[in-house]
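Of the protein chains in this complex, one is absent; all others appear in place.
Letters A, B and C mark the chains in the order given here, with residues in each chain numbered from 1 onward.
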Amino acid sequence: MAGTLLEMRRITKIFPGVKALDDVRFDLNAGEIHALVGENGAGKSTFIKALAGVHQPDSGEILLDGRKVAMRDPVTAQRLGVAAIHQHAASYPDLSVAENIFIGHEFMAGPFINWRKANREARKLLDSIGADINPADPVGSLSVARQQLVEIAKALSQNARILIMDEPTAALSKRESEELYAIARGLRDRGVAIILISHRFEDIFGLADRVTVLRDGGYVGTWPIGEVDATALVGYMVNRPIDQFYPKVKAAVGKELLRCEGLSRAGFFRDVSLRVRAGEIVGLTGLVGAGRTEVAQSLFGAERPDEGTVYVDGKAVEIGSPNQAMRLGVGLLPEDRQAEGLLLPWSIKRNITLPSLDRYARGAFLSDGMERTAARGLREQLAIKANDVETAAQALSGGNQQKVVVAKLLATELRILILDEPTKGVDVGSKAAIYEIMSELAGKGIGILMISSEMPEVINMSDRVYVMREGRVSAEFDAEGLTQSRVLEAAMPLEK
Amino acid sequence: MMKRLARSAGGLLRWETMLIAALVVMCAVFDRQDAARQVAGLAKKDVFNPAVVIKGLRPYMLYSFMTLGIMLILAMGDIDISTGASAALSVAALGVVYQALTGAGIPGGLSLALSLAVCLLTGWLCGAVNGWLVTRFKELFAMIITLATQLFYRGVAYLLLGGKTLTFKNDAAFDLLKRLYNTVQIGDVSLPVMLIAFLAAAACYAVWVHGTAGGRRVFALGTNPKATLYSGIRADRVKFRLFALCGLTGAVTGVFFVGATSSSIRADAMMGYEMYAIAAAVLGGFSTSGGRGSVPGVVLSLVIFGVMKIGLGTLYGFADSMVNLSVGVILIVSTLLPNLLTAAGDALRLRKRRAQANVSSRALTSGSI
Amino acid sequence: MKRALSLVLAVMLVFGVTAALAEERPGDGLLIGVVYKQSGNAYFQAAVTGFEKAAEELGFTFQHDGPDDGSSDGQIRIIENYINQGVDAIAVSANDADALVATLQEAKAAGIKVVSWDAPVAAEGRDLDVEPASSKAIALQLLESISESIGGEGQLAIVSAMATAPNQNLWISFIEEALKGDSAYANIEYVGTVYGDDEYTKSYDETLGLINLYPDLKGIITPTTAGAPAVAKCVLDEGKSIKVTGLTLASDMAEYIKAGVCDATFLWNPIELGYAAAYAAVALVNGDITGASGESYEVPGVGTLNIEQSTALNEAGELAPTDGTISYLNKLNAFTVETVDAWVDIL
Partner (left out) sequence: MGEIQTETVASSRRAPSGVVSMLARRREILLLGVLLALLTGVSLRVPGYLRNNYMNILKGGSINMVMAAGMLPVLLIGSIDISVASTLAFSGAVAGMLMRDGYIVSTIGMVLTGIAIGGAIGALNGVLVAYGRVLPIIVTLGMGYVTRAMIPMDWLLGLNKIARINLTDSFKVFFLDHYRLGLPYLVWFAVVVTLLTGLFLRFTRIGRRVYAVGSNESAALVRGVHTGGIKTLAHAICGAASGLAGVMWLGYYNSVEKTTASGDEMYVIAACVLGGVAVTGGYGKITGVVIGALMIAMINSAIPQLNVGNSMITEFVKGLLLLAAILLNAGLRRFARRRELLGRRV
């Protein structure tokens, strides 16, 4: 194995109001995949941004090949061979694949860009990593997985020696992840060093050679991957044992609350039938793109299905809008909580009361006191960590933001909750808290439809599990004694 | 204790407070100038005193009703640049219908009531068409849609009037409209009817916008439309109603405009009024990106614009165009200033933190040696 | 500080006294507010020089302004500012004859004398209207000139300003009347009027439309200073042998007059018009005249102007006497190849 390629020492970074990195160190060998883990807010992203030149550390030094360097800006970092593939693929959706790959170092013919050559070279690069993508297509028309491949091709085109992959598999299906793993291993074998940031243990243990843990902006330690297991890693990340990770209590299952028959929406799903009963947590899983979120949106009235009937309490209903859905008692916790769940600049209180505003009115006028009382109650109940309910939602951590979205649904006294990836991007501690809330709600007789890609979560939290494949329900299981392999089997696309 | 003090200090820096301060400073400067002019014998009389200014606010209140409508469109993060045109169309409808009705021998009073109803309905309809298009074609911007309807409404107004001016001379019933531009004598002060009407309307708006669930939902929509929709709020319905309401406020502006211009009705009326209204709403604290703003702020900003134009015109002899120039500058500065202050504040806080961090890390280092 | 102030006062007093001693002028101490249709318009700038000249002679002070956008409500704003300042008289060229009436009535109620000039305000809103020449005289002058240019036969069109402009409509109606009634114009075929809205491009496009619609068009009358250059430019660009006449500024039209597009164009002297309006205003304020029919006032260099009953188009489209009064300067300048150069710097 080649020697140390990158060394970062005593990195400290301060933002208004928070010390994001405190004396963090990190080293990276050529031809190595080094995982960087930690809860949300542990400082991984800031650390990476310091390396990629987006942020300037307030103190500390970065050594590349043993020489001290300053990552003044992203361009410098790029020139020094550092390339980042971001969590939300940071490409230009309107521009072509070739252009995305070569932007910033285009092939020029005099003062003009040589588009023909760009397309040819892009094709070569994509072929070299085994990606079958037309260089002339706009990137916006590609799937997330393919957009990441474009990003990798772009990094390669810049002769990157250090590749930062920030949550690369977060939006990928199992199969796409496997493809990405293969490409990452291929790059490692070519001598590229990879920094892998991920919440998924599958990624970490399946791919990494070493792992470094950060906690609360500080450095915890670095271990070869063989010397740690998942439990130990979680322990380092949260610094507290998690005894009851899946606090699932079987609740009494009551009458049917929600059912759909033959629900179809062109291009997304077809002939979907499911039901949710009181007190039941129903898992809905499948690969990303199998149509789960779209089914949820149709049940919630955000998108209209083309065919099929929805029954609430056994009565056929027409759900044309989220408003109608909520009046029928159906609530949705959307997948992207920042974009769809929260009003970030607004206070916790106002976020919580928004769906149920009419309740806090005296006569025609809103009563701040009533709002505050309700919000405080829910904050206690869900243990939302914040100074008080006047704190803006954007100041909260991911897990606490998710709790606020849950709280606003709870304030409306819904009977059916559709939770779309409730723990995605949520740190370990908050995850446990969210599971607990789910259990509690089910115990109160609320029916829960939980969409999730995380197998252990699906199996351990659900009473029943539906699996979707390519827009259709491919299987229904009782969660009792269900194994990951059976679920996967139902979720994986049929091979030719 | 300290915290509470800090919070009230923060409250002092609120936009409305700054507007009040600006108004007070402006009045003080104008007052001095007025006195100086009188001493120097340049002025025939006391030009700048409450009575004169309040009465003088009249022409600057013409677009005030429209501002109420447009500010809520801004609060939703949309924009409506067709309101001036839809107001002109409403007024054209008023004139044409009145002419037809009186021509058909229907008594003036009844005709006026009917045609006023048609006028308001036309304004509402114009707004409703905007609202329908905006909610129906979400991929298009309100700016583009209302740009097209602006040309269209104005065009229909021209068609209706055939390019002529409609006047109803010595028509007792129609002359009632002129009274809308009158003043009511209260003590020494003659209060414009329009000012009273506007303040009443603004009060209703303030209560509605800041006190009720409906108002809260408007700001929610401007802050994050998707999350608001997912919170079970009928976003399209809210949007449709606000656009329709905006059209209606345009029609109300139109009715007052007819009163102000001695009941003469023409298709090129109220050209560019929507821009005045947007300027007033923005100075009042509404952001064109939505989610922000207050009704008292807008009332203040309308008064500030009025007082400024009166003062610059009468005391400094600024021409009408110079006044417009000041409006432009104020518009830019009033939005630029908060941005700069925020940026400066952030930088300052950051430097403080850094200094603190350095001290503490130095302390640590020295301790470890 | 106090001493400085008293010094200033003393100086002012001395000046005031010497001024008063030197000559008692009829306009001393008077403030007149002048309102025109739009700011930045050369024609009104010229009229303002007339007011300046009168101010020097009569001793009054005046302010002048026009709205940025040429709107009636803009004029209302300006008039209300003048009322607040306590002017003694307002001299206004109205964008809309009726729109200003209520505001001007308020001014009259406050004891302010109102003179309209160039474009009249409806009778209820004014004390006196001062106009360069009677509408009929202007209309006939234009028609006679164009008829001469085109040899008394062929197609004739009119390019007007706004369709709402009252003076334009009055001229057009007199032209139409003469075309119908006067046998001298029997061979002229009148094809109609288009409206250029006093906008350069619109006037140009409308003229182009006319030319294409009527390939045999021989003459165009354009009684608007803002539209005339566009009309002449269009004719010149199209290379047609169409003759143009109208009410124009000399500087705008010198080129076209020399290029042969126009044989003669006409305009009263706006400087004289402003000058006369100022004299009328001062006479009204001083009570020399009340604005009643039959009175007259003296304007140096122009002559004695008689005040008569004004006329306007009624709803039936006929010219009928109104309640208002008017006085005409009755002087029209012709700009021809010979004379135009002398005028370009003035108009």
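Basically, a residue touches a chain if its C-beta (ideal position, glycine included) is under 8 Å from a C-beta of that chain, and two chains touch if they have at least 3 such contacts.
Keep in mind that this is a model prediction, so the values were computed, not measured.
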Q) Quick one: which shown chains sit in contact with the chain that's not drawn? A) A, B, C
**Q.** Residue touching the undisplayed chain, where the options are A:Pro74, A:Gly206, A:Gly235 or A:Gly308
**A.** A:Pro74
Q) Among B:Ala117, B:Met143, B:Ala172 or B:Ala203, which residue is in contact with the omitted chain in the full complex? A) B:Met143
**Q.** Absent-chain contact - pick from C:Gly33, C:Gly125, C:Pro229 or C:Gly324
**A.** C:Pro229
Q | Sole contact to the chain not displayed, among A:Ser143, A:Ser273 or A:Gln324 | A | A:Ser143
(Q) Under the stated touch rule, tell me which residues of chain B contact the chain that is not displayed. (A) 79, 133, 137, 139-141, 143-145, 147-156, 158-159, 161-163, 267, 275, 278-279, 282, 287-289, 321-325, 327-332, 335-336, 339-340, 343
Q.
Applying the definition given at the start, please give the residues of chain A touching the unseen chain.
A. 52-54, 73-75, 78, 84, 86, 90-95, 99, 103-104, 106, 108, 111-113, 115, 137, 141-146, 175-176, 266-270, 289-291, 470-472, 493-496
(Q) If the hidden chain were put back, which residues of chain C would touch it? (A) 38-42, 45, 68-70, 163, 194-195, 199-201, 204-206, 208-210, 212-213, 229-230, 233, 237, 249, 251-252, 254-255, 344
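Operating definition for what follows: only the chains that are shown with their structure count from here on.
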Q: Tell me, please, which chain's centre (mean of its C-alpha atoms) is farthest from the centre of chain C?
A: A
(Q) Taking the mean of the CA coordinates per chain, how far is chain B from chain C in Å? (A) 36
(Q) Based only on mean CA positions, could you tell me how far chain A sits from chain C in angstrom? (A) 74
Q: Spell out the residues on chain B that touch chain C in their complex, using ranges where they run on.
A: 40-41, 43-45, 47, 52, 55-56, 58-60, 62, 162-165, 167, 169, 178, 181, 257, 260-264, 266, 268-272, 309-310, 313-314, 317, 319-321, 324
Q.
Can you tell me which positions in chain B touch chain A when the two form their complex?
A. 207, 211-213, 216-217, 220, 223-224, 226-234, 236, 291, 346, 349-350, 353-354, 357, 361
Q | Residue numbers on chain A that touch chain B, as the complex places them | A | 12, 14-17, 19, 58-59, 300, 302, 321-323, 325-327, 331-332, 334, 339-346, 350, 354-355, 357-358, 360-361, 364-366, 408, 412
